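Note that one protein chain is taken out, while the other chains of the complex remain in position.
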Amino acid sequence: MLGKMAKETEVVVVGGGIIGSATAYYLARAGKDVVLMEKNELASGSSGANAGLTSTTWCPPGPLLQMSMASLKEYDYFSQELAWDIEFERCGRFTVCETEQQFEEMKPFVEVRNKGGNSLRLIDRNELLELEPNLSPSLFGAVFAPNDGHVNPLYAVYAFADAARELGAKIYEYTEPVAINAEHGCVKAIATNKGEIKTKYIINACGIGAPVVSEMVGLKIPIIPNREQMLVSEEMPPILNRVIINAGYMKDVQPTGLGDSAARKKSTQTVGTVCNQTKKGNLLLVGVNDFVGEDERTTFESFPAISEGILRVLPILRTYDVQIIRSFAKFYIYTPDQKPILGKVDGLEGFIMASGVNDYGICFGPIIGKLLSDLICIGETTIPIDEFNLSRFG
Amino acid sequence: MRIIDHPILGRIEPERTIRIEVDGKMIEALEGEPIAAALVANSMRLFRFTKKYNEPRGIFCAIGRCTDCVMVVNGIPNTRTCVTQVEEGMKIETQYGSGSIR
Amino acid sequence: MEYELAIVGAGPAGLSASIEAAKAGVKVAVIDENAKPGGQLFKQIHKFFGSKEHRAGVRGIDIGAQLLNEAKDSGVDILLNTTVWGIFDNVLAVHSSNKIQRLEAQRILIATGASENTLAFPGWTLPGVLGAGAAQTMVNLHRVAIGDRVLMVGSGNVGLIVSYQLMQAGAEVVAVVEFLPQIGGYWVHASKITRLGIPILTSHTIKEVTGDGKVEVATVGKVDSNYQIVSGTERNFDVDAVCIAVGLSPAAELAWMCGCEFMYIPELGGHVPVYNEDMETTVPGVYVAGDVAGVEEAATAMIDGAIAGLAAAESLGYLDHNEYEDLKRGKRVSREVFELSRFRFRRMAKERFANKEGRLKQWSKT
Partner (left out) sequence: MSEEGIICRCEELTREDIVTAIRKGARTVSAVKRRTGAGMGLCQGKTCQRLISQILGEEAGVRPQEAGMSRCRHPVRPLPISDIGGTVKCWGKWRRRQK
């Protein structure tokens, strides 16, 4: 399957994560000649090591909310119509509030989002415990997002990649770009460690590696890695039907407009309580976030930090004495305003950005792929993505 | 079955025995031994049934690495019996799949 | 609380290291997840070979007891029932008495030993199919019988020794199967079990194990030069246990976590951490010794351990360079002597074995 590399193609997608493989899929579906290259293996970056959450809750009204909702539809189509088993489920999400103050804060939050088209609902403790009896009775209430859910991120990447391949896309692993040839402000070819490919378009769908690829055409992009550590529990019988996230964490790490996330200090460490149970039965527990460069190691402190948080929200884990079997750390593709960097780049025809997806890459992957495919094939997108252009950073 | 007499290791001196309950049946165990040893001593070798294919499993590595000998111990599933010591009155149950919560 | 040297694993390598280091004045802790220290030594009820200064002729269990006493006398702290579940830079994350704690150490020695390889054949997941080391643990340590009639897969030293020990413990070993055309282990071990009438079936492999909820029948067959079973050569053994003894691999998870560089060396059991003469890995301050540094024997582990202990003592300033070199040379010389003797022994064994082959072939036909 590694075979000899193509010499020429229409579009080269760099990066074999969710964004790259989805983009390759939609382009191939639109009949484009597409090459997907990954310097390591498919799903070996951030796409392969996360909780696979698909969420609309945090999205402020506007393109972000539109995109998240459209992306869920793509997942529906992919898993239902095309019957790919990617463990996608709109199981719903509770953004749990531990105090009354947090709960009050959520009222305008919900109102604004519902006006923008979401269907969030504030629920009190009683209803919360009725729906999720294993949650701690000390919680005050929650925001219920019926459409949110999760997907197996690994399966999603492989499904898109395999589907793209079935449609004729060529996928090259262990293929790392080394230079990009551009003439007269136009992308001509990409040189890799395995040879050169002539192409009209290059899509930079690398995660934290995106700055390296952009650097090849002299572009500086403000993406920095934000390490996220998480724990994985042993398989257990179903104890949790929906995704749980604590309100404080969502406020801290996502551009909700609630916290001062744009001014989130680079030195800050954020500890959160996010939990979902996979189809198999493992609990995925997120997480501790910090800025430490590209250090993928986990820390001792993250273990008690994450565990204490989750035990507060899900005390049943203590009774049940659930065991942690693994920890891992990967990166958010952090941008200063926590919005993605998407679309064409001024002054360089054929170079397209598809990165900076912070922690919502898995959720947004399909729609980003679809929009970029439209951008290339039709020249416009159904959801406006101008505000995500790289030029906003000046 | 216990190996009481051994040509090199000698005879096991009667140690303090305790009683544990396995699937509702009381059996004798020696203090300090792992659960797995107590079960094998009482000719029990089937510890669990797997989740996907419902296959029987028992001891495999005996040193806590392979996690195949897990059972429900005192209501807690996925307990590695080869490295968990018996305690007086311990309740041990065959595990089906990933166990259940009570 | 901090230690200058923390040693993970209280087997022959770990204990030897702790003794040398503590004698030099280093504050040492040896940590082991088991309730009893000694590692695999306490399952080794056979006598060891090698040179005299490496305790040849002494049983593993007795060596274990000797090392343990020596370590205690040297002031080593031995922390039992304590699992090292991770290493974060110079912090050992330990789990014990229902809590996790940090144990800081200036030098770390990973002496976690090896784990058993396995073979996947239909039925290998049935209760009653288990590792040979597992059988040894159950029989020699916990003193419970794993079966009355046992088939041993693999004729390396582990397979041969464990077969003999199973017989000592009252079980019947129906056969030892070996997929290579010749026996893998030493002749002494092989002859001990052939003398008991146990057939060693070379060029044979296990095809499958069947039974209802437990091992009942094991089917073995003769293999051709491509190691494929020749049809029609299958034969069944009524057994209630099958032991798999197909080699060991270094249990090097902690070294991976430390970020040590690895190399694939099949002779040493697979992926092993790279280390220098002082047993120090590519991560400064992290040492390896024993099977984790390449699967060999207890005697090698003890030498490895002693050198690592001395090296850690020197790097901590408890030994000056000359002292260290002298002491190490002592160990190294004896190591060479040992290697040599073992090499000689192997050759000798092969020659002697060649004479016996006729006899063994007869068995393999039956």
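For clarity, chains are labelled A, B and C in written order, and residue numbers in each chain start from 1.
Simple rule for what comes next: contacts are C-beta pairs under 8 Å (C-beta built on N, C-alpha and C of every residue); 3 or more make two chains touch, one makes a residue touch a chain.
Since we're looking at a predicted model, the values are computed, not measured.
> Check the whole complex and report which displayed chains the hidden chain contacts.
Result for the missing chain's touching partners among shown chains: A, B, C.
> Using the definition of touch stated at the top, determine which of C:Q101, C:T233 or C:T282 touches the missing chain.
Candidates C:Q101, C:T233 or C:T282; residue touching the omitted chain: C:Q101.
> So one chain is hidden, and I want to know which residue out of A:D33, A:E104 or A:E173 touches that hidden chain in the complete assembly.
A:E173
> If the hidden chain were put back, which of A:L122, A:L154 or A:A247 would touch it?
A:L154
> Using the touch definition from the top, which of C:Q66, C:N90, C:Q106 or C:T125 touches the missing chain?
C:T125
> Even though one chain is hidden, which residues of chain C still touch it in the full complex?
With respect to the unshown chain, the touching residues of chain C are 1-2, 33, 37, 68, 72, 77-86, 88, 93, 95-103, 115, 117-118, 120-122, 124-125, 249, 253-254, 256-257, 262-264, 266, 270-271.
> Name, in rising order, the residues on chain A that touch the hidden chain in the full complex.
1-2, 41-44, 48, 154, 158, 162, 171, 173, 233-235, 280, 298, 301, 303-304, 307-308, 310-311, 317-318, 321-328
> Please give every residue of chain B in contact with the chain that is not shown.
Answer for chain B: residues 50-53, 55, 57, 60-61, 64-68, 70, 78, 80 touch the chain left out.
As a working rule, only the chains that are shown with their structure count from here on.
> Line, ring, star, complete or other: which one describes how these chains touch?
Basically all the chains touch each other, so complete.
> Tell me, please, which chain's centre (mean of its C-alpha atoms) is farthest from the centre of chain B?
Between chain B and the rest, the longest centre separation is with A.
> So what's the Cα centroid distance for chain B and chain C, whole Å?
Distance between chain centres: 25 Å.
> Mind listing the chain C positions that touch chain A in their complex?
Those residues of chain C that touch chain A are 86, 88, 91, 93, 100, 102.
> Over in the complex, which chain B residues touch chain A? Could you list them?
51, 76-78, 97-101
> Going by the contact rule at the top, pick out the chain C residues touching chain B in the complex.
Listed in rising order, the residues of chain C that touch chain B are 33-35, 45, 59, 61, 115-116, 125-131, 133-135, 137-140, 142-146, 168-170, 213-214, 251.
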